[in-house]
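Omission of a single protein chain aside, the complex is shown with its protein chains in their original locations.
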Amino acid sequence: MTKTVSRRNFLLKGALGGAAVTVGIPLLDCFLDGNGTAFAATLGGGRLPVRFGTWFWGCGMIPERWVPQAAGTGYDLPPQLAPIKAVQDRVSVLTGFDVQLDGKANLPHISGNTAVRTGEASDTWQGITGPTFDVLISDAIGSGSYFRALDLSLDGNPQTSYSFRNGSSMNASIPSPAELYQKIFGPDFHDPNTADFKPDPKYMVRQSVLSGVSEERSALLRRVGADDRSRLDQYFTSVREMEGKLALQLQKPPPAEACVRPEAPVAIKGDITDLGVRKANHKLMTQLLGMALACNQTRAFNMNFDTAAAELRRAGDTTGYHQSTHEELIDRELGYQPTVDKFATGSMEAWADFVETLSAIREGDGTLLDNMLVVAHSEVSFAKNHDVTGIPVMLAGRAGGKVKQGQHIRGSGEPISRIGLTAQQVMGVPVDSWGRGAMRSNRAVADILA
Amino acid sequence: MLAERNMIKKLAAALACGAATFATTVALQAANAPTGGVPGTRAFVLNGLYIGGGGDPKGCQAQSPGNFDVYLAMLPPDKRAELSPPGKRGELQKQMWKHFGFRRMRLWPGDFGGRAETAKLPNDVQLHVKPTPEQIRAIAELNGFPKDRGSLAYMDQTIAYSSCTNPYDFPELAKGYVPYEGKFSTGMNLDGKAGSQSFTSPDGEKGVDNQLWRAVGCYKQQQEMNDPALQEKVMLSARSPTLIEVSGIDDPHNDPDVTVRVLTGADPLVRDGAGKPLARASFSLDPDPTLVNVMHGRIVDGVLTTDPADIRFVFREQIIDNLRVVRGAVIRASFRPDGGLDGGLYGYTTLTSYYDMVEHMTQDGADNVGVSCVGIRQAIDRFADGYRDRATGKFTAISSEMRFLAVPAFVVGAAASAGAQSQGTMR
Partner (left out) sequence: MSGKLSRLALAVAAGLAGFGMVGSTTSFGGPSLSAPQPTVRRLTEAQYRAAIAEAFGPGIEVVGRFEPDMRVGGLAAVGASAVSITPAGFEQYDAIARHIAEQVFAEDHRAELVGCAPGSEDPDGARCAASFVTRAGLRLYRRPLSESQVRGAVARTIAGAQKLGGFDAGLQAVLVGMLTSPDFLFRIDVPARAGARDAIDSYSKATRLSFLLWNAPPDDALLAAAASNSLDTPEGLRTQVDRMIASPRFTEGVRAFFDDFLQLRDIDNLSKDALIYPAFSTTVAAAAREQTLRTITDLLVDNKGDYRDLFTTRRFAMTRALGPIYNVPVTASGWSIYEFPEGDPRIGLLTQASLLALHSHPGRTSPTLRGKSIRETLLCQEISPPPANVNFAVVQDVNNTTLKTTRQRLEAHLSDEECASCHKATDGLGLSLEQFDGAGSFRSTEHDEPIDVSGKFDKVPFSGVAALGQLFHDSPKVSQCLVSTVWRYANGRTVEVSDRPELDTLNASFAANGHRFVDLMRTIALDPRFYLMPRVPLAPSVVAADPQPSRRGRS
């Protein structure tokens, strides 16, 4: 029928037309999961949950050596990004998204990360009004698993966390692999492969309410003209589809096929502020995290590779990372700060490790990473002057097919809250705008969406 | 009819107040300003303001050492070797602070983590309310600070005692300090003389007075910041931008008589989509009338120069909140083709107002950035060359050059009153 055809074309043109017509284009393949608010993966027969996590590293990067020249897929890898070569197809790089301070002070190593996570710059912890976006997401998707979210740090300090409900309520981190192991795989481990299933009555109730709506169909169709009959029929078809999805939720969940209870980890020896030791520690922690996710113990996490104002140092070098960012002169021949460069590159090596480790766990038709969205970010771009514009962000994972991987996307000065908004929308949080003041945004980053 | 009546009313009011610009005010009664703003007025907001000077590659015999370098040099060789390695920086700082007895305590729990302990507070001190000087004394005493020591620091959120709060207490930290002794420096001849302390400018102008650069120019940090290309990227933090308004312009290339106001804005400076400062934004003014400075100037071949005047403006950047006072200030600047303004503010910066900014850095900041508050304090005291105090016989101000970059802006709100001269006590 002309109208239906033209309407579909209308939607397609919107999706392909190039103009940023992201608002109002429905996600046509969305699919509800256990508690009805997040989206389940379309891979693995639509039964695998989609997980979400953040990965934080401190002191940013050197823009001239990190930002790719080319946009889109197949982007080039400048020197500091070279470590991600093996995982580039799974990693998207987002540059040029800014924190807008909105007149507030730029507090070194604080303003940037709190603004990225809350969508608003704040002078003080008390001034932070809302939860970080990872909390908004884990609230939405986390209630179906034993742990709403896992907050992790690698420096032995539970205070290393950028996830909070508000300024006075930060989610403390599990600061070592040993503690993580105890919490997840210790004596109280809940094995999904032996659990008893009980259907949740709320789906039955929702089903019956919708059937009440469907009951009105014939009476309503009789009242209207021919053209309108088919329009209303389309509406009732949509209702029926929804009823079908609710029925799925009333069936026993599938076994967590990739779940294998691991052995207790052996502690890494050495100074945990050393970059090399940190990376080893991080790999171990990531392996445990991966298995915790595969065993559906949680669906959300925050991994902190180091703190903002990174405490990292390197055996044999003259100064630590943070100091170097401020003290080290730009080498006249090289054109950049060499020590800072090494640490920034080292952070990227750790990130590549993280992505590889999560890709190594097979799940469904793909990998654990396929059923996940990870947002990695720092608290500054160029640390020397605490620049909070162009804060580097990377994404990994396909979010069960919701997300396109492997692109370089330029923000061109757009507020970085667009990324937090996009992550929430991908993970099914019903939000149309996010952020406050100058960083309030209602536009997702369309290029990410599949 | 109504317009006429309004005109007469305005005329009467204007005559009564003696305001000099009533004519413009009357013309604008019927409508707001046209596209482009009030004719004959151009205003700018500063997006970069930094200490200028130097230019002689042989000017520094060495670099002035920061606190860590000075302290390490004080240690016996074995201790020095132990604490020099990079991984020991934290330990070094801890020991240095212990050695000198530096103190730093958070006033309120829950702010900004970090290593500082929280101070015990007397009962009459409210949370999150800035303590009075008497309360500061009480807090210091309660927490075992040395007698009559202990000041607010770090955005008034800590109480501290250090070589930055009390530089005269720690003369050792000035050891190894090196002044800039080059023959050349940028700057301006402020006193009309060419003495032994004067420089020659890169253009050959003799008698350039820039003792501030002599004082701080061999610190690595100063050298780095004195770079317009870097300053283009490091936009001043938003909070209280400085504004320059030039009015009474009949010819933007040559005009013997223009009025220049230096103002402190009350609205944030924002970045535009390209990451540069947003041009043509409107700024209200800080309500403090002592922050309105009126100067007289002229434009010759596109270069604006003012007569000297004492000015006061506020510099708020990251953790610094500093009232800057420059006596006998002169502005010399060029209008850029893109509508902006580039130039320098020359004059005698009062020692107190300059040092206030240095103190705002905090001991920790000075440690990390590689400057010594003591070195700086001693140096500016030593090289001060302006405005001798009759009672003490000491100079209270130091010749300086502050370079600036500015983009077009509009001044609104208090713009109508063009008569206020800068007043008030100097710091």
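Going by the order they are written in, the chains are A and B; count residues from 1 in each one.
The rule is short, and it goes like this: contacts are C-beta pairs under 8 Å (C-beta built on N, C-alpha and C of every residue); 3 or more make two chains touch, one makes a residue touch a chain.
The shown structure was predicted, so the numbers you read here are calculated from the model rather than taken from an experiment.
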* Asked: Of B:152, B:279 or B:357, which residue touches the hidden chain?
  -> B:279
* **Footprint left on chain B by the chain that the document does not show** => 30-38, 267, 272-274, 276, 278-282, 284, 410-413, 415
* Asked: Which residue numbers on chain A touch the omitted chain?
  -> 2-3, 5-7, 9-11, 13-14, 17-28, 30, 32, 36-37, 201-202, 204-206, 208-210, 212-213, 215-216, 220, 223-225, 227-228, 231-232, 234-235, 237-239, 241-242, 412-415, 425, 430-432, 438, 441-443
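In this section, only the chains that are shown with their structure count from here on.
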* Structure fact -> Separation of the C-alpha centres, chain A versus chain B, in whole Å, is 42
* Structure fact -> Counting only contacts in the complex, chain B reaches chain A at residues 86-87, 89, 110-113, 128, 155, 220, 224, 233-234, 237-239, 267-268, 270-275, 316, 318-319, 368-370
* **chain A residues touching chain B - in the complex, by the definition given at the top** => 98, 100-108, 110, 124-126, 159, 168, 271, 273-274, 313-315, 317-320, 323, 326-327, 329, 385-387, 389-390, 412-413, 438
